[in-house]
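Every protein chain except one is present and positioned as in the full complex.
Note that the chains are named A and B in the order they appear, and that numbering of residues resets to 1 at the start of each chain.
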Amino acid sequence: MNKMMSNKWIIALYMLPALLLLALIIYIPIVLTGYYGLNDWNGIKAMTFVGLENYKELIGDKAFWSSALHSLLLALFSCLSLILYLAVSLVLASKIKGANTLRKIYLIPMLLSSVAIAQLWLKIYHPSNGLINIFLEKLGVVNTPEWLANTDIVLFAIFLPILWQYAGFYILIYYAALKGVPKEVEEAATIDGATAWQIAYRIKVPLITEVLKVTLVLAMVGSLKYFDLIYVMTGGGPNGASEVMASYMYRIAFKSFDFGYASAVSFFLLLICLVVTWLIRALTASKEQIQY
Amino acid sequence: MQGLPLRSTAGSSPIGAAGRAVLYIVLFIIAVVQLFPIYWLLTFSLKSNQQIFSSHPLSFPLQPKWENYEKVWSAGNIGTYFLNSLWITVVATLLTVVIASFATYAITRMNWKLSKLALGMIMVAMMIPVHSTLIPLYSMFNFAHLIDHPLSIIISYIAFNLPITVLIMLGFYYTIPREIEEAAVMDGSSIHRLVLTIIFPMTGTVVATTGIVNMIYNWNEFIFVNTFISSNELKTLTVGVQNFIGQYTTDWGAIGATLMISILPILIAFIFLSDRIVEGLAAGSIKG
């Protein structure tokens, strides 16, 4: 058994397609991006090597740091909202009438492309004709907020659709994981007199810790490099108030045509992701042993 | 699906009943909230720009503009785009899931020193924003004469979705009991047979889950298509949206109609696959 499970050729055979693809399609571009980051390059003229000049500029770039802060905030909110997603999944996975239909309905927004979601939320947030402000006006609010134009609230206004957009994704994963918990475990606990809450918190959740850890990493990394909705809904504005790292990078590359600097930004983004992921794994590592 | 009590001990107490009523109301409200985008998209797709920007966002147009759908259908090539989207999505999704399954198995179940490193490599691959890979990828594909070739988008889809697919699978593979493999090996099964006939069928749930996720991503992707493909015959349905974005104006109603049409196949696939999740569980949990 052990001999078979450590056969190098078989391991290589199973791993190679994945690793080769990643090496070709992702690692070579990462290395090249790293190289572009050391150059001054507008994508047209020949590159000029400038060493760490771009990184020096990055350190003093206030706009970048504010976008990094926004990204980290988004990551934090995404991680917190995982709790909400998990709660919904726990309810869905417990014995509820019509759970099967509800589950499908809950995941529908996930199928929509970002274009559609952005349009929907633009209609919700519209300052004079939007769903929220129409509602607030009916309640008698006079100075209804300008959701996407007010630099103080735009960042949080933009988080909501993102969290909503990803609800389906995480609920799908949690639901599948929870359904994988053997029925016998639950039944045994029920006979012992455990409440639904106890079963969920003490038995089901610990059994899917691996999945939880994975989603934590996914939420973190996904948020740090998030781009779609923000770009369509606010373009990072007004005045950079909703800019995140990836939208900042995109603007530098494709609007300001400064590919060298943009590459430095994306390399830095990669570094931040690495540190955060490493932190998550370090913080959750202790429990890993118990699983085996 | 029988109406088993939510809590066996307190289920009959008045608090429990009231609690359950509240729970159902909450569940119902969430369902309405989640369904509302589809209704909204329908009304959106039946309006003119004028109505979209001035009428109440939820109002159903008095004179529905079915011409929007006509416009979308009659715009040349929609059939070709549709078929391209379909086969590219299916091929890329299948390959991603298969390649990821093998990799996940090797990482989680087999013993080798570098498995942690390999996993790390896969995770790092998730951290690079798409836009910063466009230029290097384009020059690579251009060199390999893969520009304007479907292979360029298919392998890009696979590579970019692999990390997330492996990660989702990871958690599930860890929970497969060792005894199953040991029993199979005792019976004299080879490792390939073990993986193909015992492990893969057991992971039906996660395969369906990652399958859905991959499909949605591939179906809606447009950055790679726009960059690597130039022939009309090879473009996908997301081009349909662009067809209505002009230099100074955008035909939003027609975009709504395109989105409405393009969501249907994915909706069908989703309903089918999400049932598979439950079936996969039934098959997988027998021995669990």
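Assume contacts are C-beta pairs under 8 Å (C-beta built on N, C-alpha and C of every residue); 3 or more make two chains touch, one makes a residue touch a chain.
The criterion applied here is as follows: contacts and distances are computed from a predicted model.
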Hidden subunit of the complex - UniProt protein name among "ABC transporter substrate-binding protein", "Cytochrome b", "Succinate--CoA ligase [ADP-forming] subunit alpha" or "Thioredoxin family protein"
"ABC transporter substrate-binding protein"
The one of A:E146, A:E186, A:E210 or A:D228 in touch with the missing chain is A:E146
Among A:N54, A:S113 or A:T234, residue touching the chain not depicted
A:T234
Those residues of chain A which, in the complete complex, touch the missing chain
9-10, 12-13, 16-17, 20, 23-24, 28, 31-32, 39, 41-47, 122, 125-128, 146-151, 154, 234-235, 237-240, 251, 254-259
Per the touch rule stated above, chain B touches the missing chain via residues 48-50, 53-54, 71-72, 75-76, 134-136, 138-140, 142-145, 147-148, 222, 226-227, 230-232, 240, 242-252, 254
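Methods note: only the chains that are shown with their structure count from here on.
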So what's the Cα centroid distance for chain A and chain B, whole Å?
15
Residues of chain B touching chain A in their complex?
1-10, 23-24, 27, 30-31, 34-35, 37-38, 40-41, 44, 53-54, 56-58, 99-100, 102-103, 105-107, 109-112, 118, 121-133, 135-137, 140, 155-156, 158-160, 162-164, 166-168, 170-172, 174-175, 181-182, 185, 191, 205-206, 208-209, 212-213, 216, 220, 238, 241, 252, 255-256, 259, 262-263, 266-267, 270-271, 274, 277-278, 281, 284-285, 288
Show me the residue ranges of chain A that touch chain B in the complex, using the header's touch definition.
1-2, 4-8, 10-11, 13-15, 17-19, 21-22, 24-30, 32-33, 36, 43, 88, 91, 94-100, 102-117, 119-120, 123-124, 126, 129-131, 134, 168-169, 172-173, 175-177, 179-180, 182-183, 190, 193, 195-196, 207-208, 210-214, 217-218, 221, 224-225, 227, 246, 249-250, 253-254, 259, 262-263, 266, 269-270, 273-274, 277, 291
